[in-house]
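Here the complex is missing a single protein chain, while all its other protein chains stay put.
Labels for the chains are A and B, by order of writing; each one numbers its residues from 1.
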Amino acid sequence: MEEKKKNTPLISMRSVIKTFGGVRANDGIDIDIYGGEVHAILGENGAGKTTLMNILSGIYRADSGEFILRGSPVSIKTPKDAIRRGIVMVHQHFRLIGPHTVAENVALGLSVPFISPLKGIERTIEEFSARYNLLVHPRARICDLSVGEQQRVEIVKALIRGAEILILDEPTSVLTPQETKELFWILERMKEENKAVIFITHKLEEVLEVSDRITILRRGRVTASMPALDVKKAGRKAKEDLAKKMVGREVLLSIEKKPVAKSQPVLEVKDLRVEDDRGHETVRGLSFDVCRGEVFGIVGVAGNGQNQLVEALFGLRPATGGTITVRGDTGYIPEDRMGMGSVGELTLSENCILTGYKNSCFGTGIFFDLAYIREYTEALVCKFSVTAPSISAPAKQLSGGNLQRLILARELSRNTSLLIAEQPTHGLDVGSIEYVWKFLLEQRKNAGILLLSNDLGEVLALSDRIGVLYRGTLTLFDQPFEDKEEQIGMKMTGL
Amino acid sequence: MKRVRMRRLKVEKRTNPSAWTVFCISLVSILLAFVVIGFIFLGFGINPLEAYLEIIIETVGNSYGLSQIVWQSIPLLLCGVGLLLAFKTSFWNIGAEGQLLMGATAATWVALFSPLPEPFLIPAAFILGFAGGAVWGLLSTSLRSRFGINEVITTLMMNYIASNIVLYLIHGPWKGETMRGFAYTDQFPESVWLPTIGMSDIHWPTLLLGLFAAVCVFFILNRTRLGYEVKVVGQSPKAARYAGISYFKTIFYVMVISGGLAGLAGAGEVLGVHHMLRHSDQVSLGYGYTAIIVAWLARGNPLIVILTSLLFGAIYVAGDVLQLSFNLPFQIVNVFTGLILFFLISSDTLLKHKLSFRKGE
Partner (left out) sequence: MEWQLWVIETLRRALVYGTPILLGTLGEIYAERSGILNLGVEGMMILGAFVGFTTAFVTKNPWLGFLAGAFVGGAASLLHGFLSIHLRVIQVVSGLALTLFGLGLTGVLGRGWEGQPLKASIAELSVPGLSRIPVLGPILFTDQNLLVYIGIGLAVLLWWVLFKTSWGITVRSVGEDPRTADALGINVALVRYCCTFIGGLLAGLGGAYLSIVYRPSWTQGMTAGMGWIVIALTIFSLWHPLVAIGGSYAFGSLFYLSFRLQPWVAPELLTIMPYLFTILAPLLLHASRRLRRRMGAPGALGLPYRREEE
């Protein structure tokens, strides 16, 4: 009897299909989730993990497919349906309301008493906090909490809603190692209560540490599913096998990097201090330089001061201390391609002159030379093989990869002495990634390149020197990196 | 049991509606507004068909009606072109009415009180009219840039203030001596009256300025760096910051033009129509507000403002017709404009989406 119960999955997903604009994000996925297990879903960006979980939690609706909850089929059409059935998702970007208190956030959507709704909730929060060792103060405002604390609020929120199946989307990407450990402890606790945890990630190592079962997604399909124990036992060979199934190619992207003669520095930063919008100092005394002929890679988990650093370097945010010296002009490939790097409603040619429109080659005085701008755009589109309906089409019609090529084309053609590239390949397909890398490396001949990325692989592949950014301070590493990989990884997490 | 086959409405995003689609949908929304107004006619015991027939005969049906349409469209054209530029920058200038009135006031000062020799009076009145409107508009800009105060509220409040300044002037310091107790200024000397075309009321210098403004703004938007800055700021403030475009500098220039054009319209009204400054409701028949829709309907193209201002000029003339023939209040014009605006913005949603039926389960 006990055995049978164990063998009925808490929830089964059967041939789930979801199409976005002609692309199959989920292409017939079957997964069984059991109670008392941490089930890791592993896959690259764009493998369809988040889409699948959004379907399970009722945010998206599947085109077809079946959900079987404790042996009986159910339909999940809205988030409310999902919550009622005990399925709660903690999104990568937390769904918390910043100006409100913890208790208000938790109470939202619960059937709390109309009058003085928070009294009971505050007590419940304290109970749950104690039970799972989650330290959250019910009256604290969300915007005053750290990212780790906010995640705990999300988990409390889920537990109080009676979550039987908790979905965590990339939960560790924003956490410090200590916070990660605490999170894993909580997950153990939930397992003891026979709840199921779905853990979405692309990090192999932590998957092995915490999960019981691993399912690998690639291009919307399940490519493997196995108990984590098997992988742990089999050792290194099995891990490599797993990675192969995840990315679908023999080795990770590698790129030939010819050394380029390094010359004088184009950017010198001394003891730079910058504050964020709320007045917290997030860049705390950085000093580094970037020379012509090199890629200086800054790697770090998101939210360690990258945004403020870049904004200060590009002159969008005042520094509160220190000096920035740039020799020549600065080119900048921003992380936010659609909102900042391009204007969706404007045409390709208008986007091609976004950062250089004041340049006299585009026209004299107040007037533009439209013929030249057209010619210039056509040359760029051709050289960087941007696929677009026409140069007078609005930029919003471009795919992510093509848009990034356009931005890259614009910034590289400006021939600035310094180029800042912020997450240049985030969310791109493999072809585009290779393309972007190639051009960045080539540009070293004329410029110094400052690369900021969350992706250690990318930074290792491209950089001549590496700085690890953690809580607004920088640790520098010189070549060769081969034996320092682990060390750099540790620094990223603050160890 | 018989199974009923349902058809489900399918909504798809439409990325780039063709100019033809835009035209048709706009036309349909205007016609819908006319249908709704028809019910109001019915409420007054007027046969809508009869009313519309009468309107058509009296507006486009004869040369006098046509000249009246052009005449009414002049202030709408000037204000509309200016507003279009402001809206392109996503700066909600609702203050064309006040800017027009201040333009009229400045022009009146030139016509009545300036010591300039005669040949310079008309150009000076236009220049000062432009300046009056521009300064009135720039007050809102500076409040926005210095203190971050929402421009919708400030430009609107400036309308009421401008209106009361005009009232103060015509009741007080500028009250005409020859006007026997009426609240007008003195009539302008005939040398500052604008010439009109033939027997019509069309004061062609202002009309010419309006057409010139439309073409100019068209060139600004498509050919100049300022136009480019306008488009980037209007679409994405973040991208503008990235491109090194100053928001405040851009809205400064835009409001000089936008307010200035409304000021020109005001100058044209007092110099070409009234030949005096009078009650603000008479100087402007809500042109500044109607111009919002004139600009909106043109969907970003200043040359189309020439057409849309003629359309609303016709609605104004229709308002006159309704007043004379059917004894309806002139306020009916505002009902027209409000309704057309409602239908227009609703049709925007249709433009962005394609509707079709598909078989459902």
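One rule holds in what follows: a contact is a pair of C-beta atoms (placed from the backbone, for glycine too) under 8 Å apart; a residue touches a chain by one contact, two chains touch by 3 or more.
Quick caveat, the model's predicted, so the values are computed rather than measured.
Enquirer: From the list A:95, A:232, A:280 or A:383, pick the residue that touches the absent chain.
Expert: Of these options, the touching residue for the absent chain is A:95.
Enquirer: Which one, B:56, B:131, B:165 or B:226, makes contact with the chain that was left out?
Expert: Hidden-chain contact among the options goes to B:165.
Enquirer: Tell me which of A:60, A:128, A:367 or A:439 is the one touching the absent chain.
Expert: Residue touching the chain left out of view: A:60.
Enquirer: At which residues does chain B meet the chain that is not included here?
Expert: 11, 40, 92, 94, 143, 147-150, 152-154, 156-158, 160-161, 164-165, 167-168, 171-172, 289, 292, 296, 328-329, 331-339, 341-342, 345-346, 348-349
Enquirer: Which parts of chain A are in contact with the chain that was left out?
Expert: Where chain A meets the chain not shown: residues 54, 57, 59-61, 78-80, 83, 89, 91, 95-100, 104, 107-109, 112-117.
Methods note: only the chains that are shown with their structure count from here on.
Enquirer: Taking the mean of the CA coordinates per chain, how far is chain A from chain B in Å?
Expert: Here the centre of chain B sits 47 Å away from the centre of chain A.
Enquirer: Under the stated contact criterion, what part of chain A meets chain B in this complex?
Expert: Result: residues 314, 316, 332, 334, 336, 339-346, 350, 353-355, 357-358, 363, 366-368, 370, 393-394, 396-397 of chain A touch chain B.
Enquirer: How about chain B: which of its residues touch chain A in the complex?
Expert: That would be residues 15-16, 222-226, 228, 231-232, 235-236, 238-239, 241-244 of chain B.
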